[in-house]
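Note that this complex is displayed minus one protein chain, with the remaining chains in position.
By written order: A and B. Residues from 1 in each chain.
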Amino acid sequence: MRLRLTPRDTTFFDLFAASAQHLVTGANLLGEMLGADRPTRKELGKRMADAEHAADDATHQIMRRLNSTFVTPFDRDDIYDLASTLDDCMDFMEEAADLIVLYKVEELPARVSDQVQVLQRAAELTAEAMPRLRSMDSLSEYWVEVNRLENQADKTHRKLLAQLFDDVADPILLMKLKEIVEKLEDAADAFEKVANTVETIALKES
Amino acid sequence: MRLRLTPRDTTFFDLFAASAQHLVTGANLLGEMLGADRPTRKELGKRMADAEHAADDATHQIMRRLNSTFVTPFDRDDIYDLASTLDDCMDFMEEAADLIVLYKVEELPARVSDQVQVLQRAAELTAEAMPRLRSMDSLSEYWVEVNRLENQADKTHRKLLAQLFDDVADPILLMKLKEIVEKLEDAADAFEKVANTVETIALKES
Partner (left out) sequence: MRLRLTPRDTTFFDLFAASAQHLVTGANLLGEMLGADRPTRKELGKRMADAEHAADDATHQIMRRLNSTFVTPFDRDDIYDLASTLDDCMDFMEEAADLIVLYKVEELPARVSDQVQVLQRAAELTAEAMPRLRSMDSLSEYWVEVNRLENQADKTHRKLLAQLFDDVADPILLMKLKEIVEKLEDAADAFEKVANTVETIALKES
């Protein structure tokens, strides 16, 4: 195991930027999936699984570097948290996509696109913010906006839940839709946790 | 960002006490909700949302102070954990209250009041214990009792689950009740985690 002794390992920033880029891919695949027919969904699901593997590799790379580096650009625990929560975002999006294929759901309620649009926006903001960790520049706009998006996602989620129970008479279909909707909400929560970790890092540096 | 250089920032104790006080409010609102009719429940649900926002502000205040303080009364990680787990207690209670309103559940099984009474007692004990963090005085009674309460809550929860599956023939009603009952159990678990964090802090100081 080589140990790096440079005062600040700049490549962490590149690794985080790469990791967040996979989230943009994932959120966009989810967006494409909503309007697609079943064979296309299956195809998109495979690309989603690839994106999840790529994100997984990125996380492992960060962890390995973390464990072999003496001096890190910010607290080890914060690096660990940031890598894990970025990974969680991807896992929840991939699980949602997988359930859409697995449960052979024909039609998803319109509000599900609202959920996915929030994820797409949160993923873009996160990918744009990661390179700014280097200079700690205008990060507060990012975490304020992601927190606002998560509040919006939470309201959408609760309305969706109420609507599902009002509209869907078939309990088995209800179970399927509820689980998909919850995974998307879990993904929105995970993006908020990423933003909170970035806030913690930025406040310590200020 | 101002940095405080006083050797021990005493206001953390006040912030934790304030945070725990919101839990008492929340648990009592849940208690009121059980016997109420639907319009009253809606009204109580709004007050619950207010309590959750107030608790959220309290958590953010603790986090902000943590990030801007050099010397903390105990380990930074333990302060972080204590603030987060207190916040989790509130979140789960608010979610349970919200689901009761959202799902328009008419009647809740009698054992649900047992669950809520445990939460009310755990919230009171937690609020009484927070100011004692300053002197580390008689904290063991608190965490022992909350652990006992959580064991009791866990047993009630499992009996309730079995009972729901035995008694409720309508799968959609069953799904609703199960989810409410689980959020209440999550809240009881979160109170236990608060107590475990306090135990960790106290043992380090002893």
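Going forward, a residue touches a chain if its C-beta (ideal position, glycine included) is under 8 Å from a C-beta of that chain, and two chains touch if they have at least 3 such contacts.
Here the structure is a predicted model, which means the values were calculated and not measured.
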Open item on the list: What does the interface between subunit B and the hidden chain look like in terms of residue numbers?
Closed with: 77, 158, 161-162, 165, 171, 174-175, 178, 200, 203-204, 206
Open item on the list: Using the document's contact rule, name the residues of subunit A that touch the chain not shown here.
Closed with: 1, 63-64, 67-68, 77, 98, 102-103, 171-172, 175-176
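The rule is simple: only the chains that are shown with their structure count from here on.
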Open item on the list: Based only on mean CA positions, could you tell me how far subunit A sits from subunit B in angstrom?
Closed with: 27
